[in-house]
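Heads up, one of the protein chains got dropped from this complex, but the rest are sitting where they should.
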Amino acid sequence: MTADAALRCQALTVRYGRFTALDGFSYAFAPGRLYGIIGPNGAGKTTLMNVLVGGVRPSAGSVHIRETDVTGLRVPARARMGLGRSFQITRTFAGMTVFENLRLAAQASVFRRQPLWRSARTFPETAERARAMLATVGLEREADRPAEQLSHGDGRALELGLALMADPAVLLLDEPLAGVGHGALDRTTDLLARVSAGRTVLLIEHNMSAVMRLAETVLVMMDGKLIAQGDPAAMRRDPRVREAYLGSDA
Amino acid sequence: MTGRTRLIAVTLLVAALAVVLALTGVGAERLLLLNLVLVYAVFAVGYDLAFGVAGLLSLGHAAFFGLGAYLLANLTLRAHWPFEAALLAAGIGGGVLAAAVGGVALRLTGIFFALVTLAFGQLCFILAGNHLRAWTGGLDGISGVPRPVLFGLDFASDRLFLLYTAVVFAILLLVAARLRASPFGQVVAGIRLNPVRIEQLGWRTNRFRVAIFAVSGFYAGIAGALQASLLFFASPQIIEWTTSGDVLIMTVLGGAGTLFGPVVGAAAFELLRDELSRLTDRWYGLLGLVFVLVTIFAPGGIMGGAGRLLRRARP
Partner (left out) sequence: MNILIIGLSLAAMLFLLSAGLTLIFGMGGIINFAHGSFYMLGAYGGFQVIDSTGSFWLALVLAPLGGAAVGVLVERLALRPVYNREPFVQMLLTFGVILILEEGVRAVWGLDYKDVSAPAVLAAPVHVLGATVSAFRLFLIAFGAAMAALLFLVLEKTPVGTVVRAASADPEMVRALGIDVGLVRTGVFAFGTGLAALAGAVTAPLFPVELGMGFGVIIDCFVVVVIGGLGSIKGAVAASLLLGLVRAGGYGFAPEWVDLLSYCLLIAVLLLRPHGLFGRQRRLA
């Protein structure tokens, strides 16, 4: 390892009763790279993500952000250290418009203490950031639509916008293409490529062609363990990977 | 001036108008009712900060309400504090108790949170009735709670006291409106809509929850103090869980999660109680029936239903 890792995990293990969801997972994610994480269902990918952001406490092992041990920190503290995340099931604010969703997210980076007395509409800083993000994720025309009325693809774009609002150095994407229709697939993949520039990205995705196109390094997980890693082309040929998939999915 | 603040300005004007009307035109027997509406409107507006905005279902607000009543009674009658200082202390007391209860109970969510607040409320009810008699007057309560005197003006009559409650109500409604619209209020609303996302954005949800719960307790304390002053009496009865049920019913009846819904709900609750009790002895049951029907058929309460009708009427 030459430079400090952006995110490093050390022998992470998560047990639920007798079931081991994550089994001694260690890896150092280098700054600015895009990692694709693949593996059959139940391989521990989402558990890994939950442990990395602080939502699940590991039974053993540690997590480091830029070599600071954050194992004892909860989700909000890690988020403030530059760890962003998009969820597999979109976690947007139903009942607020798309613009209001993004403006609320912008408040996290604009204010140290949330103002109590002025209307949230009257702060130009948050409005500007929200508008810029609308443009980035391509939702300008949906700005005033309630979040719960968005099409699936647009909901995904908003989810991504919320995760990007704090400009995280490390971005964890949990199946950002799940359920996105054929028409929007290329657009969303392009969007992922664009917003990943300059960040460390961990991408969990079942859509193989997207992973092969986006990822610089592919990690293959099975039964809670890292079983192989390398560049996408090598992983595609790797017999262990084939076995992992054919063994459980076929 | 944004649309929302304009709306508030208009409402305050209407409220002021209503007060002027009350001072000149309304018969004496209606004055107590109007006073009660304003007192419970304060209670319900504060309750909705926790329930409608933050999504916290509390069944223990009777305790904060009751603490406000007893604080005012004791501070004015025994410690001889000025009324306004005692009123403020009642609010702060309600807020502090709410912060303490919330701080402990917010380890839990949903129905379990509701049950813990219920248990805390009943604990306070028992304490007030049986254990802190020196301070609460036991089951007899404390009578002779004073009305305010300000700038040489004695608010002893229901007519003048209405002026006083209207001013307190207007101030607290305005504060609630600003708080809800503020960035802080938006984060709290976000917690109700999606707590997981709020945490992922870097906010600790429970700090905001405890804060809004304390503000809600402040409103309850003020309302309890005003009620004791209005009725010249602080009674342990108001701490029983049914008081928490009443304020919840008012809030839902009027429309939870809206600024004016709880006000409308408090008015509807008290007016129904008054009107129905004039027409029939069965008013409480009818109130229950109205409440059940509104809950089933108008999910947004009276305000939600009115909003839908308006939208339908528009071309």
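Order of writing sets the labels: A and B. Residues in every chain begin at 1.
Criterion: a contact is a pair of C-beta atoms (placed from the backbone, for glycine too) under 8 Å apart; a residue touches a chain by one contact, two chains touch by 3 or more.
Quick caveat: nothing in here was measured; it's all calculated off a predicted structure.
S.K.: Touching the left-out chain: which of B:79, B:139 or B:289?
M.R.: Per the contact definition at the top, the residue touching the missing chain is B:289.
S.K.: Need a quick check: the contact residues on chain B for the chain that isn't drawn.
M.R.: 57, 104-105, 107-108, 110-112, 114-116, 118-120, 122-123, 126-127, 130-131, 240-242, 245, 248-249, 252, 282, 284-289, 291-292, 295-296, 299
As a working rule, only the chains that are shown with their structure count from here on.
S.K.: Could you list, by residue number, the parts of chain A that touch chain B in their complex?
M.R.: Within the complex, chain A contacts chain B at residues 53, 55, 74-77, 79-80, 84-85, 87, 91-96, 100, 103-105, 107-108, 111, 114-123, 126, 162-163, 165-166.
S.K.: Give every residue of chain B touching chain A within the complex, in rising order.
M.R.: 2, 4-5, 178-179, 181-187, 189-190, 193-194, 196-197, 199-204
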